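What you see is the complex with one protein chain gone and the rest in place.
Residue numbering begins at 1 within each chain, and the chains themselves are lettered A and B in the order written.
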Amino acid sequence: MTLTTRPGTGATTTGPVDPAPSGGPLRVRGLRVAYGDREVVHGVDLDVRPGEVVALVGESGSGKSTTAHALIGLLPDGGRVTAGEVTLGEGPTPLTGLLPDAWRRVRGVRVGFVPQDPGTALDPVVRVGEQVAEALVVHGTPRRAARERAVEILAEVGLDRPRERARQYPHQLSGGMRQRVLVGIAMACEPELVIADEPTSALDVTVQRRVLDLLADLTGRAGTAVLLITHDLAVAADRADRVVVLKDGVVVEEGPAARVLGAPEHPYTRELVAAVPGRNNVPSASAPDAGPEPGAPDDTAPSGAGAVAGTATGTAVARTDPGTDPGPGATPALLEVRGLVKEFRLDRRERLRAVDDVSFAVPRGSAFALVGESGSGKSTTARLVLGLERPDAGAVELDGAPVGADRATRRRTQLVHQDPYSSLDPRFTVAAVVEEPLRAHRVGDRAERRERVAQLLQQVHLSPDLARRRPAELSGGQRQRVAIARALALDPELLVLDEPTSALDVSVQARVLELLARLRAERGLTYLFISHDLGVVRQVADHVGVMSDGRLVETGPVGRVFDHPAHPYTAELIAAIPGARTAAQHPDRKDLT
Amino acid sequence: MLAYVLRRLAGAVAVLWAAFTVSYLILYLLPSDPVAIMLDQGAGGERVDPERVAELRERYGFDQGPLQQYVTLLGRTLTGDLGTSISSGAPVSGLIADAFPETAKLAGLALALALVAGVGIALLASWTRAAWLRDLLLALPPLGVAVPGFWVGLVLLHLFSFTWFVFPAVGNEGFASLVLPTVTLAIGLAAVVAQVLSQGLREAWRAPYVETAFAKGSGRARVLGAHVVRNGSLPTVTVLGVLVGNLLGGTVVVETVFSRQGFGRLVENAVTTQDIPVVQGLVVVAAAVFVLTSLLVDLVHPLLDPRVLAGAHGRTGGGAR
Partner (left out) sequence: MTRGLALLRTRPAALVALVIVVLVLAWALVPGLFTGQDPITGVPADKLQAPGAAHWFGTDHLGRDLFSRTVHGTSLSVRAALLAIGVALVAGSGVGLLAGFLGGPVDDALMRATDVLLAIPGLLLSLAVVTALGFGTVKVAIAVGVASVATFARVMRSQVLRVRHATYVEAARLAGAGRGAVLLRHVLPNAAGPVLALAAVELGAVILAVSALSFLGYGATPPTPEWGSLVAEGRDYLAVAWWYSTLPGLVIALFVLAVGVLGRALTRETRTDR
């Protein structure tokens, strides 16, 4: 089940091909969508031919999801198509302006839809088989036959014991299985077109890969046209024949995937491509042990992904096995974690070993990344390091002293949370947020603290005007900068960064990562970086530890681990990262910017 | 499943015991002297005979310490003996048993009417695409919650008994005498049902699985019937125990307004004469009704929501009062 099973796709498409063909199953012309008086999609043109995969990419608020929903007539309340025409196939009737009854004969039969979040897109109180069968029953299949077919569909989408699964409820299935069921529902009536709205953004990377493979396999065999909505350029690069880039409701660029993502023409596309964090198949931009001191902050161009990757990963630390092989010029370990174990009680009998005998060391001034999928124990390890949880066994030492013993040592470690929307008290002003650690530790008097807050905001590149705003008035990137400023207030030595950019758009993420790299260089900070995104890790970390089921399965310098994984799980993880296709075509990404 | 049932049963028994304890604490331990209250009521302001005080203290166990008193009372209650009324001398359990059938009729009818009306309003408001109709329907529940039950009863009496002479004004005789009390009792309950249910349906309509169902090609009716109603009614089911309890409370006012004999009237009389054993018996019985309803709801709930058994959901029975 790989993309090459499909004709007309894959790496064979190179260079610019013909502009969009004039006919084909899906033809969108001048689509405009408004919520109330506010127009959010301003005249989008789009074509998807049979058997073709077109990716509609854009950041949040670009209108990509609205466009997708407009195409199947499922805009949320208040949304309506104000102009434009959508046609599907040879039929002369446009989809735009269909009455509800006519729509019912289009949805499911002619257009399948794969929704975003498998956690909520299945009805929690209806059996899985019943929900698949519903897609057939509503189009006239007798109930009994539909149930039988539903079991077959579950088998086709790769569920084990399909007959048993059909009788289960969604909460008894994993996220990946649920998304497979949703793919099965979308394909149940063998539609001409499948619209997939961020179908895997809620899934772990290895699961994501398998689900996308499945979608490609099923649609490829049936010759279905696919419109893939995604924010992830790497997914688009891997999976699409053509890419349409949407910004603020306007198509800014479109063309063959390889051309658009390989040699973008529009400045916005260039910015997006540049913002994608380091790729795994690129031969490591900086050899792990050859890097000089981190580059001066100002020599990184704001939109230079390659350049950022270069500065971030080039540190003078080279140890393949932490704690045993201090590299040349390396300082002794600031953070040392030995034999850490943490168990959680699930119920009376069962216990979950969330962290299982984890040991690693992080030298002063370096950046160590813990990577793994959800449930791997990486976040629990971070909480143990911070002293937020007590380990059942093992020790966490900072400079040889046990962590969390007293306030003085505790202030040396600070945290930046994953979600900047929930990590700031909605009632506090920005200044109050940043001042809080200073107040708590009785640092300086009021005037001195105010001065210090101003300095900190400046260091994270926030305008002093923002000091009196509240979090609700800030963008996601600004909020994360406030959180970083707060973490820096007490001059910590170790900063734990728990997925600090995973809630942010890719261009915002690039700027925050840049800031983090610069702060580390300037202040000699040590980072413990938690992430599921290997691209980000490659960009910011020197050393990486791969976690799976609570165990640290592999550690080593980023370049070595990513290019020559020793553990099979690491290899699987790396193979699952999207973006392999364009990366292979463009071995040196620096020329893209 | 068996473990779940046993857990719920044990919980029900514990709540019942605790309700008994709370009513004991309120009625017997608050500073007022129960015997003084009783005698004040009985003697109509005359001087009371100290011998009679002592006798009463002994009869009701007030000469014992609080803990001993409590244990005695609890033991008696467990055998089904709720004590004797002070004002009439009749056994409390007999009084309640006599009063209950009339009230069960009234409350049962009111519950049925309230469910039909409340569910009807919520479903119609959820179903219709006409904004004016939806707004009109959704304006009804806040109105129904705001009007005082005793006032509704009096207005209905005035209109249907004194102006148009359609229904009798008082008494327990025949079905006609049940109509106005049932309507009065049902209005507030129907309003709450409509509010909770339409809120639940509104949230269910917004759920992503609704979009999935539409994307399959399902029509509005099918989506409502197969997905929205089942999910949207779960919050209503969980507050059903509280609603039935409130219904019982509502009979106090309604039976007073319509001069009907029954549970509510017994409460009103017992409070007016400060007949402590009767009040406690009534409180415990009301709690038992709540506990039984909640237990039923708990046992039905897993059939409606399979996640309950997996422990993904919290306990039921709380929430709106």
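In this section, a residue touches a chain if its C-beta (ideal position, glycine included) is under 8 Å from a C-beta of that chain, and two chains touch if they have at least 3 such contacts.
Quick caveat, the model's predicted, so the values are computed rather than measured.
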Identified contact with the non-displayed chain, of B:70, B:209 or B:290: B:290
Among B:149, B:217 or B:306, residue touching the chain not depicted: B:149
Selected from B:82, B:137 or B:276 as touching the chain missing from the view: B:276
Touching the absent chain when the full complex is considered, from A:171, A:266, A:338 or A:410: A:410
Touch with the omitted chain, as defined above, among A:46, A:272 or A:489: A:489
Residue numbers in chain B that touch the chain omitted from display: 14-16, 18-19, 21-23, 26-27, 30, 32, 37, 142-143, 145-151, 154-155, 157-158, 162, 242, 245-246, 248-250, 252-253, 256-257, 267-268, 270-272, 274, 276, 279-280, 282-283, 286-287, 290-291, 294, 317-321
Missing-partner contacts on chain A, residue numbers: 386, 388, 407, 410-411, 414-415, 417, 419, 422-428, 436-437, 439-441, 483, 486, 489-490
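Assume only the chains that are shown with their structure count from here on.
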Cα-centroid distance, chain A relative to chain B, in whole angstrom: 51
Contacting residues of chain A [partner chain B, same complex]: 72, 74, 100-101, 104-109, 111-113, 115-117, 120-126, 131, 134-135, 138-139, 169, 171-172, 182, 185-186, 188-189
List of chain B residues in touch with chain A within their complex: 207-209, 211-220, 222, 226-227, 230-231, 234, 304-307, 310, 312
